[in-house]
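Let me begin by handing over the structure; questions about it come next.
For this depiction, one protein chain was excluded, whereas all remaining protein chains were kept in their positions.
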Amino acid sequence: MTDHLLVESGGPESGAACERFAGDALRLLQDGHHVVLFLVENGVTAALPGASQGVAAFLRSGGELWVDTFSAAQRALVAGDLLPGSRMADMDEVADRLLAPGSRAVWH
Amino acid sequence: MSDAGGVLTVSEATARWLVMIERAYRGAVERQFADVLPLVVELHRQSGGTDLALRGLAASYALDTDYEPALRIGRRTLDTLTDPRATLRETLAAGVAVLVEEPDLTALGRTAADRLLPGVRVIEGGGLAARWPSYEQVWFL
Partner (left out) sequence: MAWTPPRTEVLLQLSGAPHQTELVGSALRLTTSLLDRGARVQVWACGDATRLTWAGLGDTKPRNYADWDREYPSAPRIVRELLTDHPDRLHWYVCAFCSEERGTADQIPQVRRRPLFKFAEHVAAADKCLTLGVC
């Protein structure tokens, strides 16, 4: 099992690519890896209910969904409006995860 | 439809140009004040009347938030980031009508409609195109 940090920066407005990437996160999860999906920039809108089936499925399947605090505030999104089970996270936590020995990261 | 600025009907549209902003958040660090939103006031002045429509994620420019437009980069705190809400307030004060379509507003979260900036007008989904013939120019910027 490997720790994966997947970063989604485009979100639903970027088209099908966001759903495909959420599908990648789900696949890694189903293959037994530990996966954090970090939503940043416009990607944070994928944490709004109904915005992304892929992200919701990832969360239901036990994945960790992190939402960038700065990006959410910049877009006037409030934590209470986001998918239950998601949590706000800042770039320091992303740096910690990136620096953790053995972890892998992909930015999309 | 809106309790903030009232419904704008086709016959009320007196501006000559309509600017649609759909792509939002294009680089607060590198753009700072030089963003597309301040351009609208200048277009309003030159045209004799410009309306602004915020579509998609750009509708979030019209929401009140406690966001502080500043971030730390190394030892510098960059406090000159793009500030869309402050700019939108200035845009409204300049007399520009600001429109958002209701579905874009509700897509931004359960509480989004409660946080609409005063003066922003909400129109029905798909209602912008119905207004296009009343303008001389319609541009996506």
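As written, the chain order gives the labels A and B, with residue 1 at the start of each chain.
Simple rule for what comes next: a residue touches a chain if its C-beta (ideal position, glycine included) is under 8 Å from a C-beta of that chain, and two chains touch if they have at least 3 such contacts.
Only a predicted model underlies this, so the values are computations on that prediction, with no experimental measurement involved.
Enquirer: Considering the complete complex, identify which of B:Gln32, B:Ser47, B:Thr65 or B:Thr106 is in touch with the unshown chain.
Expert: B:Gln32
Enquirer: At which residues does chain B meet the chain that is not included here?
Expert: 25-34, 38, 71-76, 78, 80-81, 90
Enquirer: Quickly run down the residues of chain A that touch the omitted chain.
Expert: So the residues of chain A touching the missing chain come out as 7, 9, 40-42, 70-71, 74, 90-92, 94-96, 98-99, 103-107.
One rule holds for everything that comes next: only the chains that are shown with their structure count from here on.
Enquirer: Once you find the CA centre of chain A and the CA centre of chain B, what distance in Å lies between them?
Expert: 28
Enquirer: Could you list, by residue number, the parts of chain B that touch chain A in their complex?
Expert: 24-25, 28, 56-57, 60, 63-69, 71, 85, 107-112, 115
Enquirer: Show which residues of chain A lie in contact with chain B when the two form their complex.
Expert: Going by the criterion above, the answer is residues 13, 41-42, 45, 48-51, 70, 73-78, 80-82.
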